[in-house]
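Below, a portion of the complex is reproduced, with chain positions unchanged.
Chains: A, B, C and D, in written order; residue numbering restarts at 1 for each.
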Amino acid sequence: MQMAEQILSVAHLEKSYQKRHVLHDINFSIAKGEVVALLGPSGSGKSTLIRCLNGLEEYQQGTLTFNGEEVTPTEKNWQQLRQKIGMVFQSYDLFPNLTVLDNILLGPVKVQHQSREEAKATAEKLLDQVGLREYENSYPRQLSGGQKQRIAIVRALALNPELMLFDEVTASLDPEMVRGVLNIITELAQDSNMTMIVVTHEMNFAKQIADRVLFLEDGKILEQTPGKQFFEDPQTDRAKAFLESMDF
Amino acid sequence: MGISWQVIQQSLPVFEKGLVLTLWLSLIGIIGAIIVGLVCSLLQYFKVPVLHQIVSVYVEVSRNTPLLVQLFFLYYAFPVFGFKMNAEMCGIVGLIFLGGSYMAEGFTGGFNGVSKTQVETGKAIGLTRGQLARYVVFPQGFALSVPALAANIIFLIKETSIFTVIAIPELTNTALDLIGMYYRSNEYLLVLVVGYAIILIPLSILLTILEKRVRYGAFGN
Amino acid sequence: MAHSGINVLFEGRNLARLFGGLWTTIEIAAIALVLGLILGVVLGVLRTFKNRPLRFILRLYLEFFRIVPTVVLLFLFYYILPRQMGVNLPANEVAILVFALWTAAEMSDIVRGALISVPQHQRESGLAIGLGRWQLYRYVLIPQAVALELPATINLVTRVIKTTSLLMLISVMDVINVGQQVVEANGQKYPTGVFWVYGIIFVMYFVIDYPLSWWAKRMDKKRLERANG
Amino acid sequence: GCGSNSSKSSSSSSSSDNQSTVQKIKKRGTIRIAVFGDLPPYGWVNKNGQRVGYDLTLARKVAKDLGVKAKFVQVNANNRVDALNSNKVDMVLANFTVTPERKQVVDFANPYMKVSVGVVSKKSNPITKASQLNGKKLIVTKGTTAENYFTKQSGVNLLKFDSKTQQFNALKNGRGAALADDNSYLYAWVKNQPKYTVGIKSIGPKQYIAPAVKKGNKSLLNWTNKEINKLTKNSFFEQDYNSQLKPYFGSEVKPSDIIITK
């Protein structure tokens, strides 16, 4: 791991909800173009960690460094940073009161002050990529779950982020819809070389895209292992047990 | 005692005046209440220092005391210290004072009802606090608050019946006055009930349609 | 002397009488609420049944009490009932009747709303273990609805208490009527007495209603928090 | 005890039973009488919570002579007819002026007071002629003879209140140029309000105040007529005047202005 191109580093991160200590001394970095899969049992703190990286949760201690600069965790700073750090959630979180296109353009036009034409051109290119160009004037309610989730990804990409965070984006989809969404993320990783951190319960998918796996349990990083190796020969027994439990 | 249509007919012009007055006072009061409520809920939403605490106190005082006592205060007690408004003004001020807090609660309830994921999603695409409010929280929150606002509108119109205690000749006062002069309670109370029905039934149907429209516009269901 | 007007409260038995009036108010509100809430629950349950005529009648009942202002209801019941129906009740009982029927109407809507918002799968899993209709209500729907409807019910209670201020219009010696007597009897001696008398009535209502509203709000907030995870 | 509502034992509504109403009242042991609660010195509640006044003394006397207890129901002017008609009370003793309109809906017994409408206004800006009221606001109470009288005079804007408390407060707050009501109350009221004067002492017809019973209630009406005659003969009303009214009136009022003497 070459220090030079680290896009994000996390050092000694600690996070509690009231009395509950949920993240313990988290340390890791992610380099440009790298894909990190964040795995671990339910409740181990994956969502909490990824939300800290986007300023959606406050943390008590530790430092984040983004593109070589330490992040001062103020609301104002985070608002700026979020244009560089895109995030997609489990729920199909499109704004129901806006059309697909307006959902996508909101960030580029209002936050980044791009001209509507310019932003629209980008948006349509992305919509073409995910095969949903024809829905640009539809409302979210007219789309299936899988389609909504693909639009949500486009919406995050439209800001042209340097790092993407995905939190179980297929968890609430019908099984048949899952593949379409995962394909897009895979393309993004492989063709566009996007840097990303992915939380998922789809082991086959993780195996396919992860350059590195962070295995979390009880808020601690139990192991950080290159992707291939993790799935063939995890270093800890706990990870082994976890992998076994994931296929019936 | 039966019902005399003649008595009813003769009373209609007087009742019509009462009805018009009821409508006017309600209209002004409701518009005022919506404005006050919106301002208050915005002050609370953005947690504007000092003002938002003042708003909290106002909301509690206004919601937890009867309009009748508020009106007595405005009309009979305040002038003792030199603040004097005419009855209609007292009525309107009272209605706005009461309705403002109800409307504020309605708006605030709507804003708070916007789901947490929607707010976080907005943040995640880099929206500022103001933009988040403008593009996500307000449009959706407003749609969520319409049912409460509609209920408040109906409630406030009915509350104008209390204006009778400060001598405003609205519908209820008209009926009570006629009863006192001509002793035909059956007829006058019947006209009174019909009078309120004429205002409230069409209005509540209209509001239900509006609720559905707004809801569909915002959420598609 | 403006500020000395407060002494009107301590003249003779004035303060005690005001509290006596308040007690009348509370008594009427309490009895009406107990009766109204019970009846409201029953009507609310009935309104979730499939029987269309029944639902229509109950809806009509609700809409009548929704449309007619309470002042008018009081006059209707006080003056018209005895003459048209031969039922003659003293003012306090008319007041209780009107408030109970009104409470029941509003409550029936709250209960109905809560019952239909118990998740559909709760109803279905009740059916799936063979519960009959009454058992379903008794063991599954009503207990869950109670939790959902509590804040709205408390708000209804505060509204009923506030609305008792209208009792003065039908010869009930409630706190406001007593207040008027005090103002009139002491008006010459204490020109600013009116401020203090209405002031203390204002405070009395606030002191009763505020804790209830606070409680309702707190429960609502907790429920929202739970719903948001 | 005092200041309470009507009796609970009354649920029959028809007055045309075989049994005479007087008998029924005696059997019941209480007579329900409608009175004012905020009109010193006629019917009001003093600071100790007791109902007192000219009408109340009469009411207690009536009850005593009937051999029953009195239950008082506090009414406002505009409820007096309905209180009788909906059988909330047996008798009204609330400064009820006899008018032709009212005679059609209730039965009046023999009168016990004289009255006419008067108008009170600020000494600094007194109203002494009805014509001065044109285009001005005049305060009245709903259901009073004053309201009735001025409703028929065009050009006067009436501000109508439910209770006496409200109307006098409104005058003090300057909500109208003047207030019209029975002159008998106005005399009493100005005694303690040195800034005001009864600028018009009497307007409209001279009228009488009498007890009222429900229309058709012959037996109680007859009894009451006899009672009033007897009390008049016994100078009861002079005593009542001296104890209840005199302290409230200025020197300009004589007993013969108010009460009916034999």
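In the analysis below, contacts are C-beta pairs under 8 Å (C-beta built on N, C-alpha and C of every residue); 3 or more make two chains touch, one makes a residue touch a chain.
Please read these numbers as outputs of a predicted model, since none were measured by experiment.
Participant: Shown here is one of each chain; what are the real counts in the full complex?
Facilitator: Chain counts for the entire complex are A x2, B x1, C x1, D x1.
To be clear about the criterion, only the chains that are shown with their structure count from here on.
Participant: Give me the step distance from chain B to chain D, shortest route via touching chains only.
Facilitator: So the least number of steps between the two chains is 1.
Participant: Kindly list the shared contact partners of chain C and chain D, in label order.
Facilitator: Chains that touch both chain C and chain D, as defined above, are B.
Participant: If you tally the C-beta contacts for A-B and for B-C, which one comes out higher?
Facilitator: B-C
Participant: Please work out the Cα centroid separation of chain B and chain C, and write it as a whole number of Å.
Facilitator: Between these chains, centre-to-centre, one finds 19 Å.
Participant: Rounded to the nearest whole Å, what is the centre-to-centre distance of chain A and chain C, using the mean of the C-alpha atoms as each centre?
Facilitator: 52
Participant: Tell me, which residues of chain C touch at least two other chains?
Facilitator: 79-80, 83, 169, 191, 194
Participant: Going by the contact rule already set, what residues in chain A reach two or more other chains?
Facilitator: Within chain A, no residue touches at least two other chains.
Participant: By the document's touch rule, what are all the touching chain pairs in this structure?
Facilitator: A-B, B-C, B-D, C-D
Participant: With touch defined as at the start, can you tell me which chain D residues reach chain C in the complex?
Facilitator: 3-8, 10-14, 37-40, 44-49, 73-75, 79, 82-83, 85-88, 162-166, 168-169, 172, 192-193
Participant: Name, in rising order, each residue of chain B that touches chain A in their complex.
Facilitator: Against chain A, the touching part of chain B is residues 117-118, 120-129, 131, 135-136, 139-140, 143, 217-221.
Participant: Across the complex, what residues on chain C touch chain B?
Facilitator: 2, 5, 66-72, 75-76, 79-80, 83-84, 158, 162-166, 168-169, 176, 191-192, 194-195, 198-199, 201-202, 205-206, 209-210, 213, 224, 228-229
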